[in-house]
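Left out: one protein chain. Kept in place: all the others.
Residue numbering begins at 1 within each chain, and the chains themselves are lettered A and B in the order written.
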Amino acid sequence: MAAYLGDVAALARKDLLLELRSRDTVPAMLLFVVAALVVFHFALPAGTGDDAANGLLWVGLLFTALLGLTRAFVAEREQGVMDGLVLAARDHSAIWLGKAVSIVAFLVVAEAVALPAYGLFFEPVGWELLAAVALANVGIAAVGTLLSAMAAASRARELLLPLLFLPLGIPIVVGGVGATVAEEPGRYLAFLALYDLVFAILSWASFEYVVTE
Amino acid sequence: MSAGERYAFAAYAVVLATVLVYLVIIALKVSRLERDLGELAERAHERRAAEERKERVPVG
Partner (left out) sequence: MSTSLRNNQSVLLAAAALGLLGSGVALALFWAPEDADQGFSQRIFYIHVPVALTAYACFGWAAWKALRLLWLREERYDLESYVAVHLGVIFGVLTLATGSIWAKASWDVWWTWGERQLVLFLVLFLFYSAYFMLRYSVEPGRRRANLCAVYALFGVVLIPVSFLAIRLAEQFIHPVVFNADGPQMEDSMFATFLVCLAGTLALAGALYHVELAGKRIDARVRRLRELLA
């Protein structure tokens, strides 16, 4: 157990250090999400109300995550690190967990800019939105990491990931928008938690087969 | 025929049409396989004939 968590921590640290040095992904995500919010302002006619802006915020967050996810396994693929990782890791699911942790970190950084910007441009951010975003991050990272590894194994690569990811992202949008818009956010937050649990277990168990023959 | 009847028959017709389209696809596939297999059988015959000729040459 300790060895497993050690592997995960080492892999996540590797990704974060790599990002700190190269600054490939996170700045792009930040710029994208702010630009998207500005586009949304022009996409909403006057009098549309805050609920519509909220829906668009979730679209923005999902697409920002997608932007980060398309880059998730680029370094491994280009440097041919993946085979080495698969050989070195005691348990292949540690690769998935390490990558998912670093994706969550990227998402948190992007949201640390996006949510205040949303509060500034549209409406104040409530605790429901924060809770929903936190739960959504876990689901996005869990499913996204696995699908990103799948897409990396295909010829279509970056093109394939949104196609694989968006149908699986619909429940996240439902939970997120529901938690911020509906009268009782509790059931939507519970739904997001359920989504996280189910897909995290499934991704954790099946990642092995995605990276091995 | 009432509008309701028309829509109901349309729904059943869509399913039937799909099955028929499937039949056409299968028919195309079978005819292609028939052609391919014929070609392969011919090739096998030629090879057999060539081998027999080769066997006869050293004797004669």
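Throughout what follows, contacts are C-beta pairs under 8 Å (C-beta built on N, C-alpha and C of every residue); 3 or more make two chains touch, one makes a residue touch a chain.
Predicted model, so just to flag it, every value in this text is computed and none were measured.
Contact with the omitted chain, checked across A:L31, A:L168 or A:A193, is made by A:L168.
One chain is missing from the display, and on chain B it is touched by residues 2-5, 7-8, 10-12, 14-15, 18-19, 22, 26, 29, 33, 36-37, 40, 43-44, 47.
Mapped onto chain A, the footprint of the missing chain covers residues 146, 150, 153-156, 160, 163-164, 166-168, 170-171, 174-175, 177-178, 181-182, 187-188, 191, 194-195, 198-199, 202, 206, 209-210, 212-213.
In this text, only the chains that are shown with their structure count from here on.
With centres set at the average Cα position, the gap from chain A to chain B is 48 Å.
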